[in-house]
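Input: one structure, supplied below.
Here the complex is missing one protein chain, while the rest keep their positions.
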Amino acid sequence: MNALPATRREPPEEANYLSAHTLRSWLLTTDHKRIGLLFLFGIIGYFLIGTAAAALVRLDLVTPQGDLLSAEMYNRMFTLHGVVMVWFFLIPSIPSVLGNFVLPLMIGARDVAFPRLNLLSWYLFMIGGGVTLYAILAGGVDTGWTFYTPYSTTYANPQVVTMVAGIFINGFSSILTGLNFIITTHKLRAPGLTWFRLPLFVWTLYATALILVLATPVLAMLLLLVAVERFWGIGVFDPAQGGDPILFQHLFWFYSHPAVYIMILPGMGVVSELVTCFARKRLFGYPFVAGASVAIAVLGFLVWGHHMFVSGQSIYSGFVFSLLSYMVAIPSAIKVFNWTATLYKGSISFETPMLYAIGFIGLFTAGGLTGLMLAATAVDVHVSDTYFVVAHFHYIMVGGMVLAFMGGLHYWWPKITGRMYPDLAGRLAAVVTFIGFNLTFFPQFVMGYLGMPRRYHSYPEEFQFYHILSTAGASILGVGYLLPVVYFLWSLKRGKRAPANPWDARGLEWTVASPPPTHNFHDIPEGIRPPYDYPTPATPPFTSPS
Amino acid sequence: MKFPLLPDQASLGAGEVDRLMLLLLGVTVFFLLVTAGPILVFCFRYRRGNRVNRVLDPRGGFRLELTWTLIPLTIALGLFGASAAVYFRQRHPPEDAIEIHVIGRQWMWKVQHPQGKREINELHLPAGVPIKLLMTSQDVIHSFFIPAFRMKQDVLPGWLTTQWFVPTKTGSFPLFCAEYCGTDHSRMVGHVTVMPRPEYVQWLTTGVQEESPALAGERRFRQLGCSGCHVGQSAVRAPALNGVFGSVVPLQGGRTVIADERYLRDSILLPNKEIVDGYAPMMPSYQGQISEEELLALVAYLKSLGAGSAGNAPGVAAPVFAPASRQEGGAP
Amino acid sequence: MKATEPTLRTFATVWAALMVLLALTVGVALFDLGPLSLAVALVIAVTKAVLILLVFMHVRYGSREVLVFAGAAYLWLAILLVGTFHDYVTRNWLPGPPAQRRQSSGR
Partner (left out) sequence: MNDPGTRSGGGAEGMEPLHSHFASREQQREATTLGMWLFLATEILFFGALFLAYAYVRWSFPAVVQQASRHLELVMGTINTGVLLTSSFAMAVGVLFAEQGRHRAAAKALAATALMGVAFLMIKGSEYAAVIHEGFLPGFTANLEPVSRPGGGYAGLLSEGGGPVPGQEELFFWLYFVMTGIHAIHVAIGVGMLTLLAWWMRKPHPASRASLNTVRNAGLYWHFVDLVWVFLFPLLYLAGHRFQP
């Protein structure tokens, strides 16, 4: 994404944030839009590494005895897939790429509250990624992305400390992004832009930032304790000393369950934007959807024990966590119902972002409901640590988060690059991704309930049929991911030049040119309209309780 | 290539879990219909350019929100109640269950029956009799998982976990390790063979005769010198162990704990973790001197000491615990 | 919220109070109060912390948002501690059948 040569027949662009092309203007930028792009390059790279590891795992699982990889290499691959996807793609992607780019524009600010910390966040992300890559190249880690002790502290190979250091550094990148978003949303809103006139994407980014700031430090300390225990040989997780491996799991899941809400909440925000724009209609029940976002962030901190029903945790804690896990499902249900109601009596068009949004709603609902099955302690005893769980969280992560990220990327692509992508190719990619995804992960539900355990390099023959289906689906899904890369790159050179508001959407980010000028707004916008006030026949003006 | 949808229901609990799963599946299908259905209809009916009445009545928003909050809430509470009941039964082993010792170590399962017979990666069970597994690990966390019984429980190093089931269907069912435990995690598998009861009794007598864990435990009890303090009128004041299993033990600092297998095991390895009220913490730790098998054998021996029987085993002092006045109700 | 800005004198009095509390907590800890000793030590520590938070860290003179942010952090710490400890406290409430939980004959 370097130079943007003005082709002969198009008029020369007036100066925008992409005009300066020196290396220094990219590596020392404090412009939130450029930092968003820098993050985009980063996560695309890590996404490719993670997908490559997934492809190797899926290919290896085609045969029951697992001929492609040795057991040791297989373990390293699924650990690599887990670590890279969770910390270097799912958590940073929507907040750091789309959020960094769009949040200041949406609230009428010139930049985030602490631009230099924003750049530091990118550097920490890249350094953390570099250290993790070094750990992978220097032999890799075979503990799984969960690093359960005492395996990770006493039995795993020596690279664990390097990878733990990489994730530790990357954690601070998340904290800085979260801190930046909270202060920006609190302090830099344009005058007249009250909380209940903010677009939904800002609400979900705010809720995500709350989790980023409040959960990541516990992970940082946990990883520090793992490293200390590996060096010192003594630690509070070592059962021989009277330590407790379940204490590790408590601290780990205290971070990791809110982390899955870090991954899904921004996706919900993007879908709220897409559904309202392409149905040309106000969001149904705006205060409830906004409240549900924050409710998910807060309740998300109370439910981590449902990962530990069979881990030796007390039965009575199991009841408490199971009940709270059912409670956290309610706000998600409210959101899905409100999206459905938004579509009622709208005038719906099916550009690419809308296809991704509808795909998201369907798959996220399915993923969320299988979550209800896992929250039921009795069923979880049978399906915990099987492919049922793998299918559940991939439905949420890939079916939910990745589709929403793709939808958001297509929706704001004209604003980011000033170029339109070919919509027909986009729709094809969306449909291919949807089909590939379902073929990959639905058989895993069935296989999981049959008892196929997770992280198995070789498995009994009766599961082979489902594994072959899943690998076939994975190849289609791979095609579905490659298509956008092709036409996005194509659009940079020969895409139609994008107008300021290609989708005729409401929102402050569409009032500036695309690509936007370096300082976003010539003068801070006044007279803020209520969010999503699309003109629909005979609709009285929406009076939001501001 | 047969492709079953449900694993065999080979234990009493399996049917219950499957019924609960079908209930949850029903709820999932219901909610999918209630959301995906209207979405597809709206997308078709209200597609752009389709001339249809789009005048919107903005009233009724709050009532609608309330309905689709309360209905999922009640369904969720119902589901929680249903699964909690089944889970409570899943984790309540009956007292008369046959206790089989299971030890997980990196990449194999070692099983020992109460009569002493040992097995590796194999588990032979009588049909129709409640079985309770007493499990611990020698190195990392494993998980003893039998899909046909719908039962799984992590096996922790330094901790004793239990799971129980009543095998009903005879035959051979796969056994897996479900918690990632290293390179050959996927080779830590085996088979559970359920046999009619007489066949099981006959099977127990075949093969090499091993000493039963309780007897081995008693031998080890004397070898390690435990009897020096805990038996008879010895100079050192230590709680007598007759009938200790299952009783409520008052600890220093006012807490009480039920003397279950875990408490007995912890008292041997980590004696100063739960010190009995009124006794000095002077018991040496046997960490590193006792293997997991011997530990389970000692626990079995201690449980055989007058557990439930009123009389004292010859030569074992009367149970000596804190004054009866410190009575608390039985644990909830 | 005391509106007036803190003066040197306020800081000095708070400092003196902290010193007294320090002496108090060390003094109390010399004697064996059983489970009470932990409670007393924590109460004194919390009072010292609140003093530092309100006066030295200007929470009392700053905007309400600062109070919300600081409070949220401690609330989340409480969630972590309580959420983990209801596992440890109830882990030994064994589900054994009633017969198994009979009382052993006392001395």
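Letters A, B and C mark the chains in the order given here, with residues in each chain numbered from 1 onward.
As a convention for this text, a contact is a pair of C-beta atoms (placed from the backbone, for glycine too) under 8 Å apart; a residue touches a chain by one contact, two chains touch by 3 or more.
None of these values were measured; they are calculated from a predicted model.
As a test of the contact rule: which chains in view would the missing one touch?
Answer for the hidden chain's contacts among shown chains: A, B, C.
Given the contact definition stated above, which residue among A:G82, A:G99, A:G166 or A:G243 touches the chain not shown here?
Among A:G82, A:G99, A:G166 or A:G243, only A:G243 touches the chain that is not shown.
Decide which residue listed in A:I182, A:M401 or A:I528 touches the omitted chain of the complex.
Missing-chain contact among the listed residues: A:I182.
Can you tell me which of A:L214, A:I348 or A:I528 touches the chain that was removed from the display?
Touching the chain that is not displayed is residue A:L214.
Which residue numbers on chain B touch the omitted chain?
252-253, 270-273, 275, 280-285, 287-288
Could you list which residues of chain A touch the chain missing from the display?
109-111, 113-116, 175, 179, 182-183, 186-188, 213-218, 220-222, 224-225, 228, 232-236, 238, 240-244, 247, 250-251, 524
Considering the entire assembly, which residues of chain C contact the chain that has been omitted?
6-8, 11-12, 14-15, 18-19, 22, 25-26, 29-33, 37-38, 41-42, 44-45, 48-49, 52-53, 55-57, 62-63, 65-66, 69-70, 72-74, 76-77, 80-81, 84-85, 88
Simple rule for what comes next: only the chains that are shown with their structure count from here on.
What graph shape do the protein chains here make by touch: line, ring, star, complete or other?
Graph shape, chains as nodes and touching pairs as edges: complete.
Roughly how far is chain A from chain C, going centre to centre by Cα mean, in whole Å?
Taking the mean C-alpha position of each chain, the two centres sit 37 Å apart.
Could you pull out the residues of chain C that touch at least 2 other chains?
92-93, 95
Send over the residues of chain B in touch with two or more other chains.
As it turns out, chain B has residues touching two or more other chains at 88, 91.
Applying the document's contact rule, which stretches of chain C touch chain B when the two form their complex?
Residues 34-35, 92-107.
Chain A touches which residues of chain B in the complex?
So the residues of chain B touching chain A come out as 1-7, 16-17, 20-21, 24-25, 27-28, 31-32, 35-36, 38-39, 42-43, 46-50, 53-56, 58, 61, 64-65, 68-69, 72-73, 76-77, 79-80, 82-84, 86-88, 90-91, 106, 139-141, 143, 145, 147-148, 150-154, 156-159, 161, 174, 176-187, 189, 270, 273, 287-288.
State the interface residues of chain B toward chain C in the complex, per the touch definition above.
88, 91-95, 243-244, 246-249, 253-254, 257-260, 262-263, 308, 319-327, 330-332
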